[in-house]
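Complex shown without one protein chain; remaining protein chains in place.
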Amino acid sequence: MSVKVLFIDYRKCVGCATCEMICSLVNEGVCTPSLSRIRVVRNEKNNYSVPITCAFCDKPPCAGVCPVTAIVKNRETGAVEVRNDLCIGCRQCVQACPFGHMSFDVSKGVAFKCDLCGGDPECVKFCWTKAIQFIPLDMALDSKRRTVAERFLEESGVI
Amino acid sequence: MNKAVVINAELCNGCGICELVCALSTTGQWHPSLSRIKILADGQENLYLPLTCIHCINPPCATACLMNVIKKEPETGLTIRDKTSCIGCRACEINCPFGACVYDYIEEIVVNCDLCRGNPACVQHCPTGALNFMEIEEMMGRRREKTAHEQVIKGMKA
Amino acid sequence: MRIAVIGNGAAGNEAAETIRKYDKDAEIIMFSQEDYPEYSPCALPDYIAGWIPRMRLFLKEHKDYEDKQIRTEFGSRVNEINIEKREVVVAGKAVSYDKLIIATGSKVFVPPVKGADLPGNFVLKSVSDVDSILDHRPKKVAVIGAGNIGVEIAAALKLQGCQVALVEVAERVMPKIFDHKPSLLIRKMLESRGIEICTGETVREVKGASRVEGIASDKRAIACDTVIWATGFRPNVELAQKSGIGIGESGGIRVNTRLETDQPGVYACGDCTESLDILTGKSVFTPLWANAKRQAQVAALNCIGRAVEYEGSFSTVIEEIYGTVCISLGLTGETLGQSNVRVLEKEDKQLYYKLLIVDDRIAGLQAIGRCSGIGAVAALIKNKTSLCEVQRVFQNKALILKNPWYLGAVKYILEYMNEML
Partner (left out) sequence: MYGYAGRLLEVDLSRNRISIRELAPEFARKHIGGIGFNAAVLYEELPAGIDPLSEDNMLVFGVGTMVGTPFPTAARTEVSAKSPMTGQFGTSNSGAFFGTQLKGSGFDALIIKGKAERPVYIYVDNGKAEILDASFLWGKDAWEAIDLLKSKHYGVEVALIGQAGENLVRFASIENGYYDGWGRTGLGAVMGSKRLKAVAVRGTQATKPYDVKGLLEISKECQELIKSSPFYIPFTKYGTMNAAVPYGRFGAMGTYNFSRGPLPDWEERAGRQVVEKYSSRHVACQSCIIACGHWVEVKEGKYSGLKIKDLEITPVASFGANLGLNMDAVIKATELCQRFGIDLVSAGSVIAFAVELLKKGIISREDIGYDLDWGDDEAVFQLLQDIVEKKGIGKILAEGTKRAADHFKGADKYAVHIKGLEIPMIDPRGRWSTWTLGMLTNIRGGDHLRCRNPIENLRYNENKHGYLKERFGFTEKAYDQLDMPADLKARAIDLENDTVDIAVMSRWAEDLINLFNSMGICIRPPVMHKIGPTVLARAYTVLTGMEITAEELMRAAERIWNLMKLFNIREGEEPGEIKFPRRFYEEKAGGEKLDEEKIQNVLEKYYEVRGWEMNTGKPKRETLERLGIYP
């Protein structure tokens, strides 16, 4: 089976941020965007909303900067995981993540991030616009390529 | 407080003003080696990297301290030291993975940044904007916004 | 829930405080043989040397325990643990518990030498040991064992005007901590202050009729009025052992990575346990303050139901000998053996260091002098970061901007990395 990835198409996102509420509810038992592993950036003036979550880098910079190796790449599932017990709360991973995904729980003093809900992400189930999908990697790449190709054809006047 | 000094090293030009004002405001001495913030320089690449205490929530320096002088202050979240009890053994220095503990050779104790109790002088005097003092939520939010913006810009080009 | 903690040392106190930090309601009860509030044994030599007053040895006052709602039963020894009934027996009465943390620490091992029981023989472990040494008013001292404690106490007594001889069975000072070269540097520092150092000698007898008058080794006789045994520590496991708790090969209480013993509801941490070395993965006995506190945190958290695993013990020894900092991190050349170890040594006026590299990872570092930035190296050792990775960070501007502290480590490893290129 190929690796499944969270595939986010921000063009479909309407910014309802249900995913944030669901994520914090599933993972922390409470509702608040600040404890969500997925965050929606809403720009009201230019009207875009972009859900941001972990890219599951192969060489995660967050793991690279962690001074206590509390962040590890799980080679089996592809997930990048934070070990709460080791985390010293230095927030360097927050700054290192190029996507701004890594989040920090101020009250508990630990970093947290998306772990794909252990392989069955809940946000996907609630995303009614299909802006967040959980699909095999090759499908995601295909879809990306198709979008680029279509735009290219559109711009060059073929379709 | 939940605020932190956020360092944008790309903007640092190594001028060293932060070190000077820090030393002056914390020790009264105009000597950069007493500064709680350090600029690490890589001579070849023209890289200047300011480094200061990160105020970890569960700080390794506190675990290592032989005299239990390092504590987290509950109200502010600062990592603070009881300077009168420090014996200068420097165990914290080795255990800080960032090298952010500073040995004050005048007092013969180890010290760290205390964010000037909420209004860091280094940030105020940083001429390039490399040092910022902001809430952690804001720091995370701004990062995300940058990513979102880049994605949208890229999306338009693609 | 009632949690009993046996021991009032670094581990015991850290455990109690960690529980209190995360659980406001748990009932905590601490037992200790001594009646002192927590003190720092690491600072005892500083007290002997006269750098700090006696009161500064203490890290707590009795009322600090009250403030944190920690009940204390100090001054009497726990005689027995009844695991089945979940009770500890102290001074004849039984106290029940839900969870138990054993932090009984270690004791000084004194070899069975004739005359070692004469007045004038001392060990250095507790405040009362120091009090009795100072009461004895030593003039001529023989310190047996040149480990870090031996060296510290020798240096401290020398500062107090005593005539000091340091006797070590191995061929060099601090044999388990430093390799030959740095050990020699330390020896020179000590000798320059007038400490007599006799290595490769075994003490055969303590001489004296009613009190210590001297010692005899296999090579010589040294006249002295005081003998201080710094011949190493052994885990204090008598209580655990007789209660049926399993003991490991190295003599410490056997625990898993959650610091649970083989008995239900019983945890152990600190010097009385054996732990896995973070680098070798082997069971070791590492009686170090920082390890004890970290173990205590882990034990305490598991005790209150938070699953936390102990990452392993890491040896960091830092000694200040007459103002010069001597640091040893990780493994020494001797423990690593000769095969596959790359050694990088450098010495200038300000700094000597020796880096041991195995499989592209730093396994150990010994440094004497101005050791700035060594915390970053410690992190690299502890995290088993490969130098390849460090190099990748260095060569990528974007990455080094995110990892500025790597620059702190650079002066120790730059040469090695340049060689690799």
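When the chains are written out, they are named A, B and C in that same order, and each has its own residue count from 1.
One rule holds for everything that comes next: a contact is a pair of C-beta atoms (placed from the backbone, for glycine too) under 8 Å apart; a residue touches a chain by one contact, two chains touch by 3 or more.
Everything numeric in this text was worked out from a predicted model, so none of it was measured.
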Among the chains presented, those that the missing one touches: A, B
Among A:Met21, A:Ala55 or A:Ile135, residue touching the chain not depicted: A:Met21
Touch list for chain A against the chain that is not drawn: 14-18, 21-22, 24-26, 28-35, 42, 44-47, 106, 122, 125-126, 128-129
Interface residues of chain B (partner: the chain not displayed): 134-135, 137-138, 141-142
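Methods note: only the chains that are shown with their structure count from here on.
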Chain A-chain C separation of Cα centroids, rounded to whole Å: 44
Residues within chain B bordering two or more other chains: 7, 97-98
Chain C, residues touching no fewer than two other chains: 379, 382, 405
Interface residues, chain B side, partner chain C - complex: 7, 9-10, 40-42, 45, 47, 49-51, 63-64, 66-68, 85, 87-91, 93-101
Residue ranges of chain C touching chain B (in the complex, touch as defined): 14, 38, 40, 42-43, 46, 51-52, 56, 59, 289-290, 293-294, 297, 316, 318, 320, 325, 327, 329, 371-376, 378-379, 382, 397, 400-401, 404-405, 407-408, 410
Residue ranges of chain B in contact with chain A within the complex: 2, 4, 6-7, 54, 56-60, 97-98, 136-137, 139-149, 151-152, 155, 158
